[in-house]
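Presented below is the structure to which this report refers.
In this view, the complex is presented without one of its protein chains, the others remaining in place.
Right after this comes subunit A.
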Amino acid sequence: MSTQVPESETETETEAEPAGESHQERRMAEKAAKREYRDAEKKAEAELRAAEESVHLKVFRYDPEVEDKQEPRFDDFYVPYTKGMTVLDALMYARDHYDSSLTFRHSCRQAVCGSDAMFVNGRQRLCCKTQLSEMAEPVRIEPLPHQDVVKDLVVDMEHFYDQMHAVEPYFQSEDVPKEEQRQSRENREKIKMSTRCIWCGACMSSCNIAAGDNEYLGPAAINKAYRFYMDEREDEEELKEHRLRILEQEHGVWRCQTQFSCTEVCPKDIPLTEHIQELKREAVKNNLKFW
């Protein structure tokens, strides 16, 4: 696709217009000719694709209820490739055309609902924003590691949600507003990245510590706590200490060993590890006891 800015004068046709044919008509004729050409090109392209351009997916399958899927296995799918196709597009194609029992979560397909985080070619990714063209073949698609598999690519998210809820992720005050609270631009900037979390669970799945310690709050929940701790609109000392007490418990911030895997896989580029370190510093500064 050409995304060049057109010159303001694109009237390159220098030939005299044939009498009786308006500019508009000529344009329409040109358009028709162009369309014909493009259709032919598309057809040729489709034929070529059918012949060779398909993408090989290796997809994890498991269903506790279906006899031949109780033993986990990988299925192969060959999906016709079109430019711009994402891993999610390919999965949907495979489901809609080859096997309607292929199961995975997805919804917004624009990287904001967070439901299609999976393990693609050995890394946690959001399928909807992962271009197939960037993946080596065969594209290996598995459910998020370290989580119970419900079926095929669907994992149980309950534990993740529990950890998110454990940090009391909400403003505590009960006041009835007459107007907005003030927040400086600097402060909004400070919390901005932390508020982008879409709860996809990629970070938690990539974290070795969380894999070994089921009670560890994990990067997403700690980031959520950061978002509230750092927000100047909730600035009562008592509340801040309350939040720190949650964070510096045995399975809180000190469990993080700064391996950066959460930061690496975050599809929203949230500097998770940094946020955890900052909260460790806050805990020290407040001179609260270690475990």
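Note that contacts are C-beta pairs under 8 Å (C-beta built on N, C-alpha and C of every residue); 3 or more make two chains touch, one makes a residue touch a chain; residues count from 1.
By definition in this document, contacts and distances are computed from a predicted model.
K.L.:
Would you kindly match the missing chain to its UniProt protein name, picking from "Membrane-bound hydrogenase, subunit NuoI", "succinate dehydrogenase", "Cation:proton antiporter" or "Trk system potassium transporter TrkA"?
P.N.:
"succinate dehydrogenase"
K.L.:
Have a look at A:Lys58, A:Lys129 or A:His251 and name the one touching the chain we're not showing.
P.N.:
A:Lys129
K.L.:
Out of A:Thr103, A:Asn121, A:Gln249 or A:Gln277, which residue would touch the omitted chain in the full complex?
P.N.:
Spelled out, the listed residue whose C-beta touches the missing chain is A:Thr103.
K.L.:
Tell me which of A:Tyr81, A:Tyr161 or A:Trp254 is the one touching the absent chain.
P.N.:
In the complete complex, the chain left out is touched by residue A:Tyr161.
K.L.:
Pick from A:Ile191, A:Ala221, A:Leu247 or A:Leu272: which residue touches the chain that isn't shown?
P.N.:
Looking across A:Ile191, A:Ala221, A:Leu247 or A:Leu272, the contact with the absent chain belongs to A:Ile191.
K.L.:
Against the chain that's been left off, what residues of subunit A make contact? List them.
P.N.:
1-11, 24, 27-28, 30-31, 34-35, 38, 63-66, 84, 95-97, 99-101, 103-115, 129, 131, 150-152, 154, 157, 161, 165, 168-171, 173, 175, 177-185, 188, 191-192, 195-199, 228, 231, 233-234
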